[in-house]
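So, chain A:
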Amino acid sequence: MSIEPTGEATTTEVAVRAEGVWKVFNPGLANEVTALQEIDLTVTRGEFVSLIGPSGCGKSTLLRVIADLTHATQGAIQVAGMTAAQAREDQRYGMAFQQAALFDWRTVRRNVELPLELQGWSKDKRRVRAMELLEMVQLADFAEHRPWELSGGMQQRVAIARSLAVDPPLLLMDEPFGALDEMTRERMQNELLRIREETGKSIIFVTHSIPEAVYLSDRVVVMSARPGRITDVISVNLGQRNEDTREAEVFFESVTAVREALRGRTSGAVRSRVGEV
Partner candidate 1 sequence: MRRLKRGALGVMWALGGVLISVLMWELVKWLGGVISLPMNTSDSAMPHVWTMIGGVGQPEVRGSETTVLEAVVAASAYSLLIALGGFIIGVSVGLLLAIVMQRFAFMERGLLPFVIASQTVPLIALAPLITGIGNRISVGPVQWNTTYSVMFIAAYLAFFPLSVGALRGLQAPTATALELMRSYAATERAILFKLRFPASLPYLVPAMKVSAAAAVVGTVVAEISTGVKGGIGRLIVEYAREATAQPAKVYVAVFGAICMGLIAAAIVTALDVYLTRNLPKESRA
Partner candidate 2 sequence: SSSSTSSETSAAAPASSAAASAAASTAASESAAPASSAAAEACAELTPVSLQLQWFVQAQFGGYYAAKDKGFYEANCLDVTILEGGVDIVPQTVLAQGGADFAISWVPKALASREQGALITNVAQVFQRSGTLQVSFADKNITTAADFKGKKIGNWGFGNEYEIFAAITKAGLDPAADVELVGQQFDMQALLNGEIDAAEAMTYNEYAQVLEAKNPDTGELYKPEDFNVVNYNDEGVAMYQDAIWASEERLADPAYQDATQRFVQASLEGWIYCRDNAQECADIITANGSKLGASHQLWMMNEVNKLIWPSPLGVGVLDPALYAQTVNVALNTKNLEGATVITAEPAAEAFTTQFAEAANAALTAQGLNTTGDAFAPIEVTLNEGGN
């Protein structure tokens, strides 16, 4: 039942592999919730995979399991050929959370500097890097403001800048662009693609926007509502993204394919069915 990536991946090329992962919250109690059920997923190195699915289906939970922030109830996780815990300790990934989780007592700039500080960067280098990133998310003006003085979208951008501050081979991003306006969002999408291009990062990306998922991804993983299962994996072949990609026929086809998959209907398009689902 395992989902193989489109290419033939040797072990060294595997960025993330989840096998038979279950996550049950409060097992045995009245408020038991099965968040993940039998998840099999392999992400090859350099691949961009989007997770899409109804609210509460377990996308964040899956990311958190991969990131070793919570333990799977059952099943195995491999990140860059090691266990999730090792990968976390080795800083093999960077994560952008669904909530911005900024520290009120730090200025915007120093929030972005946080991961750099933890990696022992010098003060000056930190500062330069943080300002670079704030420039990128267009918040350089607000570098010395406090997080609670920012709008929701601005806070989210700070969090994005923070997640990009260090340069891990794997990015786990949980609805990072959810609170952004369309223009900013497109800019950020292109920035992300550029970064990926330049660094060859693998990216797992949670979003509710089908066009966004399609535009960014090599594969879109579609999940079903509780209990969260992977119901479809849709490969997207848009080639090099550019201004016209969003207008291309194949783009719309993929969008429709994902939408249909989400609605649980079958569409014959660029879509690989999973097992016997």
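Definition applied: a residue touches a chain if its C-beta (ideal position, glycine included) is under 8 Å from a C-beta of that chain, and two chains touch if they have at least 3 such contacts; residues count from 1.
Criterion applied: all candidates are chains of the complex that A comes from, given by their letters.
It should be emphasised that the depicted structure is a prediction, and the values quoted were computed from it without experimental measurement.
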**Q.** Candidate from 1 or 2 that touches chain A, complex-wide
**A.** 1
**Q.** Touching residues on chain A, where the partner in the complex is candidate 1
**A.** 64, 67-69, 88-91, 93-95, 97, 99, 101, 103-106, 114-115, 117-118, 146, 148
